[in-house]
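So the structure is just underneath, and the comments pick up after that.
With one protein chain held back, the other chains of the complex are shown just where they sit.
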Amino acid sequence: MLEVDDVHTYYGESHVLQGVSLSVEEGETVALIGRNGVGKTTTLRSILQLAPPREGSVRYRGEELVGLETHEVARKGLGWVPEERRVFSHLTVEENVEVATPAEADVGAALDRTYETFPALERFRDKEAGDLSGGQQQMLAIARGLVGENDLLLVDEPSEGLAPQIVQAVVDALREVGRETTMLLVEQNFPMAMDLADRFYLLDHGEVVASGDTEDVSRDDELIRRYLSA
Amino acid sequence: MTGIEPALLAAGDAGPVVASLLSDLLDVGTLVGIVLGALSKAALYVLIAAGLSLIFGLMGVLNFAHGSFTMLGAYLGGAVMVVLVSSGTGPYARIALFFLAMAAVFGVMTAFGSAVEKRLIRPIYDRQPLFQILLTFGVVLVLDELVRIVVEVRGMQPRSDWQEALGTAPGFLQNTITVAGSTTRGLYMFEVLIGAMVVAVTWGFLTRTRYGLYIRAGSEDSEMAQALGIDIRKAFSVVFGVGSGLAAVAGVMLMWDPRFGASVPLSTDALLIAFVVVIIGGLGTFRGTVVAGLLVGLFDAVTTWLFHSAYVDFAGLPEMVMFLALVLVLIVKPQGLFGVEEVGGH
Partner (left out) sequence: MAISDDRQSPDARSGDVTERPPAEEGEDPTSDVERGGEASADDAATAERSLRRTLSEHRVHAAVVVAMGLYPPLYQLLISTPLGAEFAVVLPPVRTMVAVLYVGLFAMSFDFISGYTGYLSFGHSLFYGTGAYLVVLAATGKLPGLSAGTPFMGLLLLGGILAALIALLVGTVSFRLTGVYFAMITLGFAEVAHVFIRNWDHVSPSPQDGANIGGDVGAFQIGVPGVDTLSVGIGRLVGDSYENLFGTGIEFNEAMVSFYAVGAVVLVSYFAMQRIVHSPFGRVMIAIRENEERARAIGYDTYRFKLVAFAISGFFAAVAGALFAGFRRSVGPSSTFDLFVTADALLAAIIGGFGTLAGALYGHLFHEFLGGILSTESHGLSRYLRENLPPDLLNAEVAGVPLLDVVNVLIDGRAELYLGLVFVLFVLYVPKGILGTIRDRIGGTAAEHLPGHVRKYFRDRR
């Protein structure tokens, strides 16, 4: 479904991604793990063309994304749940959903689907998103990423900055979403990532250094520890 | 007696002066006069600043050419009126033609603004914000000069108000009217009406339309908006165009106002007013711009009254207070009365 092939991305002069390759198959949840600053977020941004790669290719359902504008990529069915949620704080919950709905789609139906998946949000429908709690904002960010029949969700650090009891609610929500939607998940919280994902890629210094099924990880966790600790 | 020292201090015996100031101020006629003056100025200030506020809110571009668009609008509107209005045109026909001129100028200047954005500003988005200031400032130099050339070739004085255009206003607007014991011009009340209309339409556009929603979202986080499938570049062109069109609409209104009038220096006057109002309100919030326009209008009315009733012997007081307010807000609360800490997506 998604093929990232030998992608090189720069910020100014610094070479952030040094040939990242990975793939995500329809229906799976794939985790992208690694320490801070190894290029996980940049990988997502390169897929979305927010940080266009200088070399390499990103194909989605066989179509090349490199060279497209971000909004064109988004309209192909890629949803983004960014770090720190980035909900529009001065827009109401409904407006946050509406803004993500494609012009030709029915806003009412999108709202119904949102409240079906996240019933908690319905109570706050006319409240400004900035007034929601962190957990509620995260739910809204996920809901917003799903609007418009998106079938690949790029999720960045969903547990960051949330209280532990709320993290569990987010994990449950993501597991629910993952049953129907393909996900590429960036997560620092290692147990959570292993819990949610079917497969994983381990990133270090802008390169994939390991990958495999999450089930095999416990046997091989010497490697993981080396890259995740310190 | 010179300078900015208020007469009440020079009088030495301050007590009675303050008392007389208060009793003068609390007179119903005076208060109504000040409120009417404040409203009429506020309407103009909001009109002038609205477009600048929209553009900065979404794009983070401080458009120095804003005042030049207003000036251009004043001349274009004046041209429409001067051509279409003859001495026999009745008052209501003049009002109808005025709205026609406003619509036409809005259309032309919106297209012009979009073209400026696409041709000149788009290539430099990825440079430092400094270059956007420089570029739009260059547009000021060229536009003001072009208008000056055309005005001179037509045998008019670019520095003085275009009297012929002022004369196209219907008589009932040029006359004074009395409201609750205070006299004002019909025109000033008409300006309040136009200002309220433009604010209502802009507000409706921002809050009731899909495109307005995109603009509000993009103003907060243009990258996130893009990632949700919104073509932000297109929104930039549209907003820069609409903002320029609004600037020009303000110009059409000012063309009838003897306190302003169509002239080349209107470009700088309007720009400075727009800066003051938008910054006091908070760069990037339309609500703030409206409130700041009202506040600055009120300052203006009070200080103008202080000067006219000879409490202060300094003709520049209203203007000076305006710039002092700008400086003070930037010192105390740089993000403006209603602004958010992080401004602009660029």
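Each chain gets a letter, A and B, in the order it is written, and its residues are counted from 1.
The rule is short, and it goes like this: contacts are C-beta pairs under 8 Å (C-beta built on N, C-alpha and C of every residue); 3 or more make two chains touch, one makes a residue touch a chain.
None of these values were measured; they are calculated from a predicted model.
Trainee: For the chain that was dropped from the view, give me its touching partners among the shown chains.
Mentor: Over the full assembly, the chain not pictured touches B.
Trainee: From the list B:P123, B:G167, B:G181 or B:G204, pick the residue that touches the absent chain.
Mentor: The one listed residue touching the chain not shown is B:P123.
Trainee: Of B:I34, B:L62 or B:L254, which residue touches the hidden chain?
Mentor: In the complete complex, the chain left out is touched by residue B:L62.
Trainee: Decide which residue listed in B:A19, B:A96, B:A111 or B:L141 touches the omitted chain of the complex.
Mentor: Residue touching the chain left out of view: B:L141.
Trainee: Where does chain B touch the missing chain, residue by residue?
Mentor: Listed in rising order, the touching residues are 2-4, 62, 120, 123-124, 127-131, 133-135, 137-142, 145-146, 149, 153, 268, 272, 275-276, 279, 283, 314-316, 319-320, 323-324, 326-327, 330-331, 334.
By our rule, only the chains that are shown with their structure count from here on.
Trainee: So in the complex, which bits of chain A are touching chain B?
Mentor: 48, 50, 69-71, 74-75, 80, 82, 86, 88-91, 95, 98-100, 102-103, 144, 148
Trainee: For the complex, give me every residue of chain B touching chain A.
Mentor: 210, 213-214, 216-217, 220-221, 223-233, 340
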